[in-house]
Structures are given as C-alpha cells and as structure tokens.
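Missing here is one protein chain; the remaining ones are kept as they sit in the complex.
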Amino acid sequence: MAGKAGDTDWRHTLAEAGPRERPEGHDGTPGEHAVGDGARIAVRRTHKLYLGGAFPRSESGRSYPVTSAEGHHLANAAAASRKDARDAVVAARAAFDGWSGRTGHNRGQILYRAAEMMEGRRAQFVSEVVDADGVSGERAETLVSAAIDRWVYHAGWADKFTQVIGGTNQVLGSYLSLSSPEPTGVVGIVAPPKAPLLGLVSVVAPVIATGNTAVVVASERAPLPAVTLAEVLATSDLPGGVVNILTGRLGEIAPHLATHADVNALDLAGAGDLATGMEEDAAATLKRVVRPEADTDWTADPGLSRITPFLELKTVWHPIGG
Amino acid sequence: MPDQTFEYAPALESRSVVSLSPSYSPHIDGESRPPASGEYLTTVNPADEEPLAEVAVSGEADVDLAVAAARRAFDTWSAMPGAERGKYLFRVARILQERSRELAVLETLDNGKPVKESRDIDLPLVAAHFFYHAGWADKLAHAGLGPEPRPVGVAGQVIPWNFPLLMLAWKVAPALATGNTVVLKPAETTPLTAMVFAEICQEAQLPPGVVNIVPGAEATGRAVVSHPGVDKVAFTGSTEVGRRIAATLAGGHKRLTLELGGKGANIVYDDAAIDQAVEGVVTGVFRNQGHVCCAGSRLLVQESVADEFLPRLRERIGQLRLGDPLDKNTDIGAINSGEQLGRIRDLAATGTTEGAEAWSPPCEFPERGYWFPPTVFTGVSQAHRIAREEIFGPVLSVLTFRTPDEAVAKANNTPYGLSAGVWSEKGSRVLWTAERLRAGVVWSNTFNKLDPASPFGGYKESGYGREGGRHGLEAYLG
Partner (left out) sequence: MTTVPMEGGTVHDSAAPGPEASNAALRAYLRGLPGVDEVGARERASELAARSIKAEAKGTAIDLAIRMVDLTTLEGADSPGKVRAMSVKAARPDPADPSTPPVAAVCVYPDMVSVAVDALRGSGVGVASVATAFPSGRAPLEAKLADTGHAVAGGATEIDMVIDRGAFLGGDYRKVYEEIAAVREASGAAHLKVILETGELGTLDNVRRACWLAIHAGADFVKTSTGKVAPAATLPATLVMLQAVRDHHATTGARVGVKPAGGIRTTKDAIRYLVMVNEVAGTAWLAPALFRIGASSLLNDLLMQRARLASGTYPSPDHFTTD
C-alpha cells in the first residue's frame, strides 16, 4: 500500500492548494530564515496516511496544505483518495479477527501504551493543538492531558464492558441463556473537526477498546494531531490495520465509507452537512450509525456512550441437562 | 409386521371460541373508529381461502389521528408512577391468558400456523412477554441505562405476519413498560389478533391513546414510519423494507430498531447428539412453515456424518403431518398467503435449475388453501440462491463442511446475521463455534428458543437493536 505513482510528487493538486509559509514551525522544526544568515533551510514535512500499520502517501499522489488557526502554513498533509479509503477498509477488515480475538486485558494494555506514548510526545501535541485551535498553551495542555486520560479511561473498559453490558438471562426453560457484547466490525469514523485531538481520541478509543477496527477520516482543517497520533499508535504495539487514519477532503472520502458494504458502522461525529446523505447511504447495508450532535462537550465523562453503539449483543443458549 | 396402522383421527380445535366481527376499524384514542380512508381489505384463512373479516386500511388521516392520540396520552402515561403502569400491563397479561385459547384459534385462522404452535408457543410467550415487562415498569432505574431513564415518546411500530400477536407483544410490552405510547400497524394479511388486542386494551381500561392500532397495508406502514410526530420506529420484517425505513429516517431525530431477515446456519458436528440434532434441524426450519426470520434454513453438516444424518433427517421429515392448521396433530400448516407461496415456489425452483437436488416426502394437500411441502435441497453450494436468500418457507438447504473452521466460515458467509445453531456434545467446541458465529442468537444443542428475558436481534444486515430482556428496554429509553 506504499505510495506509487506520485511518490515524489510535491505538487499540490487540489485547486485551493498553495503553500503559505511562516517563520517558525511550532512542531519544533526550525523555520526558514534567509540564506546567508548562517541559518539552514528547514526540512518541510509532507505527512502521509496511516494504513495497515504503514505510512504510505496517497495513491493519488496528492497532498494539501495545512494552516494554523491564524492561517500560517504548518505542513502538507496527504489528500487521500477513494482508493485509499478502500485500502483502509481492507486493512481494517484484515485486522478485525486478530484484534477482536485478543483478550480484553491485552487490548487494554495496548491502549494504555498509547497513552504512555502520547505522554512522551506531549510537547508536540500541545504545539499542534495550539496551532490548530488557536488556544493558549495552558488550554492546549489541558486538552492534551484529557486526550491522554481518555486512552487510559478506555483502556480500562477493554476488559470490563462484557461483564457490565452482558449477563445471564433468566429464561423459562432448562437453559443457560447468556448475552454478551461483541464488536460490530469495521467502523468508519468521521472525526470531529473542532477538537482535532481530544475529539479524535474520544471517537477512536472507545471503538477499538472493544475490538472493532477503524477507518478514521481526520479533521480536514486540522489533521496534524491525527498524523502525530498515527505515529504514536504505530509505536504502541497496536497491530497494523486496527486504526487507519486518512487525511484529506472530507467530502471526497467520507461518503465512500458510507457506501462501502464492508464497513459495519459509522460514527458521524464530524460529518456535518454530509451526515444525512451518509446515513441514507449507510441504510443500503444497514450500518449502525451514530448521528452527529450539535455541540458535543468532548471534555465530559463519556461513559459508555460511544462504546455501546459499536457493539452487537450475542445471545447464546444451551440446554442444562444431566 | 405391524398388526395395524395407527392413523390419527382429525382432532379439530373448535372455531366456536372465536367470535369474529364482520369488519374491524382502526383503534384510536381508546375506541374503534371507522377509517377516514373508507377503505377495507378482506383477510382470508390461508388454509381454505375463505374470507374471515373486512379490516380497515388506515390512511394518512387515520395515522395522523392515531399519532395525535398517542402524543396526548404520552404526557399522562409517561408521568404515571411505574408501578401503576406495570399494573395495567399485568392486567393485559392476565386477560391474554384468559383469552388465550380464543386468540390461538384466531391466530391459526388468520395466519395458517398449526394450532398446536399458536396454543403452545405463541400465546404462552405473548402473555409471558407482558408479564415480564410489567415488572420492569417500576424498576427502570435499575436497568443499567442510567439513573433516570426517560421514555422516548410516541413509538411507531410495524410488525410482520409470521407471529402476529407475538410480534405485537414484543413491540407493545416494552414500549408501554418504559412509558412510551404506541401506534402499531399489524400486517396486512394477519390483522385480526391485533384487533382483538385492541379490545383487550379496552377491557384492561388502558387510558385512551396509549395503544393505537392502525391496520392496513404498505402505505399505512410508510405513513406510520415517516410521521413527524413519531419519535421511535420499531420494525420487524424484510431486510428490503428495513433498508428503506433506515434511509427514510436518515438525518432526522427518530430512533430506529430493525429486526429483519436471516439465513441461519445450523451446524451439526460429527459428535452431535444425533437424534436431538435431527429434531432441532427439523423444528429449526419447518416450524411455522419456515415463516421464521431466525429459521435454520441452512444445514451445515459435517461431511463425515452426512450419510448417517440425512437419512434420519428425511425419515423424521416424513413423519411431519401437513394439513388443517386447526387439527391439533398438524405439524405443518398453510403458507400465509398466495403471494408468499409464489415467492417460495420461485426460489425453490431456482434451487432445481441451479443444480441442487430437491426432496420432499409424499404429501397430500387439502383442496384449497396455500400449501408447500417440507423440502430438502442437497447438493447445494454456497453460490446457489437457495443458500443465500431468505426463502421464508419450509425449505432447507443442505451443505457439508469438513472442519470447524470451514463450518464457521460458511455459516458467516452471508450478509445476514440473525441466528445460528451448533450441535456438538463437546463443550469446548460449542463455545469456540458460538464465539465465532456472527449472529445475534446462537442456539447450541437447541434451536428456535425464544423468551421474554432473552434479547433477540441481528448482526449485519439482519438489523439492529435488541428486543427482550434488559437490553430490549434500551430502544425505548432516552
């Protein structure tokens, strides 16, 4: 799934593309200074997709510029195509059996590992949140902490949701009837645009904690926290394909997830105007759909609110006899 | 050889317990009112094609009235202490028990199912469903759905013809227990027990508007589902209609649960308790003429026992008694409608043209009515339509497998995910298989067991949401 045709293509093929520069990178890379000043030319980054555990460029070769809340150019992000979305679904499906087959304990360990890795890159995340949302450093610290804590929270659910949600049914005959929740499958997630890090973690962590795999469309406006999160996940023992992160044009990629028959559920948190059309498309294959809410407070205690919509309850019967 | 044969004489359940009105009108706001549409349809007994009664076809105006009545009733019903709501439901349950013979016979007349099933399965479960949910009404805070769960509002419910009164119970009981009010549309071909249920609501002195019943056909169902005054839609029926409803509701505020089609696999391992497995396969697909969304319509038998299993299966099927549904010894009744019979015939015909081999025991059909013999297709491959599409009739497709992995792969190789069965005397293998089956209900060493306390519903394109048990309450609480 590595980039092919456009591997070396630095052109911005999207119409509105056009790099804008800023003097200092907030991600710790040196900004550009005039040559001859003794300073060096900065190494600009063009970020890639996160698919099946690898970091390919978009197969289309496209990328688009990402700017800060104030309009400074931050970096270029890959502009995923429909083909990339399909590849992501394939990767997520391939990862599903293995990931859902792991013990809850093991999944919890890996989610906690993600929290640890985020903590290690806290400064970078803070800087990206400042850039993306134009918030103060202090506020960004709070949001990053909340995002890290959200991994920890859902790490804890990974080995408890079965017991909390499932149970024994008191049936009329001589039978054991047990109900237990299982992951729905491949979940397409449109990450919320307004909270590019905390919102993102809040929609991804509950989905994968229970054994689902995910194809995530990152905030189009502010994809960099998602890109960094991908790097965190790639180094967190998370098997490749469990989380696949696409950056690019929402209107191009997201509807494709709604029509894709191998996607079992959608979280439309960030789908905005696309939500109704996507829900209509999802009906063709009866996907489970979480509709967007007007104003989600991503700092609030999420409870099971984003866990249960992506679970299927299985009831198993067995006679009790001598 | 035998001294004599032992032919069972007809043992007919008496029709006289049922007193039918010549016509039935929508039940709205606590009373029967002639349909604004002025339209009626005739519901017939599928076992002899004789008309049973005229039943209104509720139009948009009738649905409007029903939704408005349900909305008005919602305020008081939802505010009523749960214990009081519960007592209404207990009352309804008791009346259902008292009138169970009448309702069983009526169900059989309108639906065509054997009276032994309506009497021994449908009606006891109907009453049990109301009893079960009655007890929840004042305990909702303990359902694990939050400390103060609130009802959603007006529930629009559309139900199928295969278990007419039981599906009504599955819809109405949890909705009322949780404080919602209801507009329910029974199926076009089986409205009668729902109309008697309306009488029962009156008899129980349920406040007007809490339960509204709008009989009709497809357009009525659409009107209920798309009515802006409805807050929650619950539908049981075909996957095709389910898709349309889901699309209609997209982007709106309505909540939706769907209980749709299936193509259940019954996996028989070589170490199964063979006689019980035969029995489970037979009841799994032939009970209720196979008009069961969770039917085990695919038999996956381990190749190493197929030659032992199939003759036993055929022998057992040969014992099934097809005929007058009112005969207490009838095992297989009438197909519910001419339309459904046509669908079954068409799909079964594809089985033969696609190269599978059909077998049926010799059957004598009554002169009139809609009938289809229990049919077993062998030599079926995964690609055959009869192995993929829901037939909703007494037709079993037999496939074989060699290993547990192959069994699971074949069982899961369908867009549906409602039910599955697994037969093995080895506990570990049963659990391994059950864990891997992508289906909402897995019956191991049994089949087709339903219970008010046990959540029921599908994976994948068999729908979403659960009915029954603590989990079933979730659909009706916000």
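Going in written order, the chains are labelled A and B, and every chain counts its residues from 1.
In the analysis below, contacts are C-beta pairs under 8 Å (C-beta built on N, C-alpha and C of every residue); 3 or more make two chains touch, one makes a residue touch a chain.
Bear in mind that the values here come from a model prediction, so they are computed numbers and not experimental data.
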Which displayed chains the unshown chain touches: A, B
From B:100, B:118, B:445 or B:462, residue that would touch the chain that is not displayed: B:445
Option from B:244, B:314 or B:388 whose C-beta touches the chain left out: B:314
Per the touch definition above, residue among B:32, B:329 or B:350 touching the missing chain: B:329
Sole residue of B:214, B:272, B:356 or B:450 that reaches the chain not shown, by the stated touch rule: B:272
On subunit A, residues whose C-beta touches the chain left out of the figure: 173-175, 319-322
Missing-chain contacts mapped onto subunit B: 1-11, 116, 120, 271-276, 279-280, 307-308, 310-312, 314-315, 317-322, 328-329, 361-364, 425, 445-446
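Definition applied: only the chains that are shown with their structure count from here on.
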Cα-centroid distance, subunit A relative to subunit B, in whole angstrom: 40
Complex contacts: residues of subunit A adjacent to subunit B: 164-165, 167, 169-173, 175, 177, 179, 184, 264, 275-277, 279-280, 282-286, 288-289, 291, 312-319
Complex interface listing, subunit B residues touching subunit A: 128, 144, 239, 242-247, 250-251, 258, 260, 415, 417, 430, 434, 437-446, 449, 451, 453-457, 459-464, 466, 469-471
